[in-house]
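The following block contains the structure, expressed as structure tokens.
For this view, one protein chain was removed and the others were kept in their places.
In order of appearance the chains are A, B, C, D and E, and numbering begins at 1 in each one.
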Amino acid sequence: MQLQLKTWTFVDEYLKTKTGIIIPIGSTEQHGPTGLIGTDALTAEMIGRGVGEKVGALVAPTISVGMAQHHLGFAGSITLRPSTLMAVVRDTVVSLARHGFTRFFFVNGHGGNIATVTAAFSEIYAERSMERMSNQPSIKCALRNWWDSAGIKRLSQELYPVGEGSHATASEVALTWYGYPDTSPTARSPMPRISAANFPTAAWARTRISPRPNTASFSTTRPSRMWRATMRRG
Amino acid sequence: MQLQLKTWTFVDEYLKTKTGIIIPIGSTEQHGPTGLIGTDALTAEMIGRGVGEKVGALVAPTISVGMAQHHLGFAGSITLRPSTLMAVVRDTVVSLARHGFTRFFFVNGHGGNIATVTAAFSEIYAERSMERMSNQPSIKCALRNWWDSAGIKRLSQELYPVGEGSHATASEVALTWYGYPDTSPTARSPMPRISAANFPTAAWARTRISPRPNTASFSTTRPSRMWRATMRRG
Amino acid sequence: MQLQLKTWTFVDEYLKTKTGIIIPIGSTEQHGPTGLIGTDALTAEMIGRGVGEKVGALVAPTISVGMAQHHLGFAGSITLRPSTLMAVVRDTVVSLARHGFTRFFFVNGHGGNIATVTAAFSEIYAERSMERMSNQPSIKCALRNWWDSAGIKRLSQELYPVGEGSHATASEVALTWYGYPDTSPTARSPMPRISAANFPTAAWARTRISPRPNTASFSTTRPSRMWRATMRRG
Amino acid sequence: MQLQLKTWTFVDEYLKTKTGIIIPIGSTEQHGPTGLIGTDALTAEMIGRGVGEKVGALVAPTISVGMAQHHLGFAGSITLRPSTLMAVVRDTVVSLARHGFTRFFFVNGHGGNIATVTAAFSEIYAERSMERMSNQPSIKCALRNWWDSAGIKRLSQELYPVGEGSHATASEVALTWYGYPDTSPTARSPMPRISAANFPTAAWARTRISPRPNTASFSTTRPSRMWRATMRRG
Amino acid sequence: MQLQLKTWTFVDEYLKTKTGIIIPIGSTEQHGPTGLIGTDALTAEMIGRGVGEKVGALVAPTISVGMAQHHLGFAGSITLRPSTLMAVVRDTVVSLARHGFTRFFFVNGHGGNIATVTAAFSEIYAERSMERMSNQPSIKCALRNWWDSAGIKRLSQELYPVGEGSHATASEVALTWYGYPDTSPTARSPMPRISAANFPTAAWARTRISPRPNTASFSTTRPSRMWRATMRRG
Partner (left out) sequence: MQLQLKTWTFVDEYLKTKTGIIIPIGSTEQHGPTGLIGTDALTAEMIGRGVGEKVGALVAPTISVGMAQHHLGFAGSITLRPSTLMAVVRDTVVSLARHGFTRFFFVNGHGGNIATVTAAFSEIYAERSMERMSNQPSIKCALRNWWDSAGIKRLSQELYPVGEGSHATASEVALTWYGYPDTSPTARSPMPRISAANFPTAAWARTRISPRPNTASFSTTRPSRMWRATMRRG
């Protein structure tokens, strides 16, 4: 149930029985020569919306640009400064709280967002507690990384026993290929070769980007298994 | 060509011949009892991406939440404070400028964004000119409201000679029904009636929301004509 | 009735019957080789105070420096960043609202202020609506460009059928010569010639600055007609 | 030499031989039942411009609203938050520094501005020194309270041996009556009586407002002597 | 080697061979009825200075107040908003970077600081990378929680097999008693009893505060073992 595809009268009804909302948050940043720049936002959006359907919760528009300062060396990466991202999270929550929402569940697709979004929650709480807004209903914000559930971790280890890495992981790239099949390697021209010269800081890139998305063994059956795992409990 | 669906190496190549990028910007706010909350973001995104395909330009992720303070009285509306939206625009532009982009073309779906986004451009320019960053390449930002082109205006007047209004216009609602046919009235349960009691400030709502989306005469052929008009020059 | 020339007890009395106030806002920026740097502030102040006398309204001190980033290439131009100007407008309005003022009428002398001041109004409204300050009296801010009234437009076209331009217009320069006759060309040394070499960006300057103020045909009778027009309704 | 009444080409010439500028800064706040709300801005402006004439220095537009939080209890008082006033001072200085001004001489009419403007200078210096802008010309800001010169102090003691006070002093009220004779007591209706009931915090007001402006002995010859003293050295 | 107890000439010498500095950061917040309000700052300071002695590194003044919004319900707790703490970290790092420091090692005593300080590091990096300050030496910031080393964890489990908790842990309380023996229970009056009525949110408090500091079995030999463990590698 995407908020964007509903009317305000629908939301008004919804609030009579539920006060939670899902907010996907990702990043727009390089994911190696084969991963999509939108990987973190696309996966958070897919999974956030999938969860919303399963539990009957509204899903806010995706925050597609996050904290990606450490990727600015690669063309196409966009970052919000932490202070900007905190203001975005704050305004989103405060706007919705005004209507009666009290639980804000951020489905996160990017490790680099964790610190800033957590700090944003504290900023919201601090603003309210410093003002002694005792007449305001209590609100609660939570951040959940989709890759942290036990089921996803199990499947990652099964499918990609080596080379999962911590950025541009095989798991997340698989999900984007599942969701956007036109972008998968079989649908595209031959893999570009990574040349050290192409990287602003090649050493850093090598350690941060999973090599697996390049490999032929990354078959198309795996993406759909990964997707199904994200929709399972635990 | 969505930036999110490309790799950083693709962007690196792109920048060798082009330095412009399209950035759709909308709003998440009530559009009356029949219009979608996401109308302004969905239309800006559709049109921004459509233009991108036609001219071979990269399209950044949509900024889905804009300046909608005046709609906060209606459930589901989200606003960024102008100062927050200015920071978002600033960081987006500065990140991309770092890679070599120099022309930023914001396709706008919401009248309420115009002042703030224009002020954001001035903030960016002021920051750079106050620092005498003479060694920085010159950048240029532009905002274009999709409904302001002559072709769209002509078609609006032809299709909806009365009742177009200035918010939740028949034109923009038509576009969302074209793009998201599941949300059109024929696909949904009977129209809810607008009751003054449902509006926080009913008088304001009546003058700001086009009555036409409720009418039976709003046929399904019109949305597709509206869409095609947005893709025409002038 | 200038606020600066009254006592606080006078204002206290005034608020028993009226809650509106006029706030002139201009800019401090180049107006070509013959127009005054203070043109936009001086005209807004003259007209704001003139209107105040006619309608018996208090007039706040003029905000003389506005958003003039695009003129920083010319010596003597001063700009506030949009974020700074927004804070100035916000604090001015909030201070006066505390005393019971509820209507804030900004008489504007500079096109470059429109976006920022409009965004400032939204920032004020957003701050209040996000906090649900339901116990606060409602306030309303409006911006009016003096040159937009029908009477002024008619006279501009009559007096300066060609060469009015959009910056350093013949109309506004005429007003400053009416208000500050010592600065008019007849009172000064011969006109300096515009030499392209004097302009940081000469092409830009040529298109933005009305050529008329240089011409001999710009007689002294016209300034007073222009002034009288600003004091007429419509 | 008011900057507002000059052209940019004049300023361009000026900068070939001088790089200093005078910036009057005052406040808009109650000055008791007889002193003008604009006293601090009007006196700073009169004296700043007078000094400018004597030494041949340009004078920027007056910053008429300052830090007057402690007067918000009285109708008509306006304050900028210190953070806002610091941004105004910063942008003014940085704009002018861009053209080649290097000495900024603030003529101050309000004790309540001293801390904030001094902090603003440090903010400007800190911004520059933290960035190691070694390629920027050095700038220097100074604040001078007009009432602190030895000559003014001597005259104050001679003319108003008792009752000068520290706010709404006899000296500053005298200057406004000299500059704006229509506002002097002889030109106005009988003095209003200060009633404790009229004051939000009457005790505070009694200790902060000089009683002398009410007295008959405050003759009209004294204002002109006070004015002449401000134009003398030392 | 405390920075505060050295001269600037000493630091000048130090920078010829070393460019790292230790910055203790803690919090000022309730630690239950027996733990000290300064626990997190005192432990970070003790350990930061101890490490500094061992490795011959300078130690900056302790940042004693951190992000403790979630403890504001308890008297004596002080918090900085995350945005404020980020500015403090930023200014500290930028000041020291100006002298030639390039490695900033924050020894942290408070879990609630982690997100905000990490976001502050990103803010610093983002500011620098957005400006393309390619002529600036590269800097690196790191945060290390003292309780996360393997040796400390082992000892915690040995000494306090139950009841260590995650806030006001037995380990950290032990350290403060070691460092400030006058504050230990044997030096004080009988333990106050925790009564639910004393807690603003008693349920929350019970789950967050380790019960062990109250117990008699918390002998004085343990604090010194804990201290020695913090000074060991691994």
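Here, a residue touches a chain if its C-beta (ideal position, glycine included) is under 8 Å from a C-beta of that chain, and two chains touch if they have at least 3 such contacts.
This is a predicted model, so every value here is computed, not measured.
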Chain not shown, its touching partners among those shown: A, C, D, E
Sole residue of E:E53, E:D91 or E:E158 that reaches the chain not shown, by the stated touch rule: E:D91
Contacts of chain A with the absent chain, listed as residue ranges: 129-130, 132
Residues of chain D (touch criterion as defined above) contacting the omitted chain: 67, 69-70, 72-73, 79, 81-83, 86, 112, 114-116, 118-120, 122-123, 125-127, 129-130
On chain E, residues whose C-beta touches the chain left out of the figure: 2-12, 15, 28, 30-38, 41-42, 60-62, 64-65, 72, 74-81, 83-84, 87-88, 90-92, 95-96, 98-100, 180, 182-183, 192, 198
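The criterion applied here is as follows: only the chains that are shown with their structure count from here on.
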Chains in simultaneous contact with chain C and chain E: A, B, D
Chain-contact steps, minimal, separating chain E from chain A: 1
Chain pair, D-E or B-C, that carries the greater number of C-beta contacts: B-C
Chain pair repeating A-E, as identified from B-C, B-D or A-B when over half of the contact pairs by residue number coincide: B-C
Superposition rotation for chain A onto chain D, Cα-based, multiple of 5°: 180
Centre-of-Cα separation between chain D and chain C, whole angstrom: 23
Centre-to-centre distance between chain C and chain A (centres being mean Cα positions), rounded to whole Å: 47
Junction residues of chain C - those touching two or more other chains: 72, 79, 81, 83, 129-130
Touch-based graph of the chains, sorted into line, ring, star, complete or other: other
Interchain pairs in contact, sorted by label: A-B, A-C, A-E, B-C, B-D, B-E, C-D, D-E
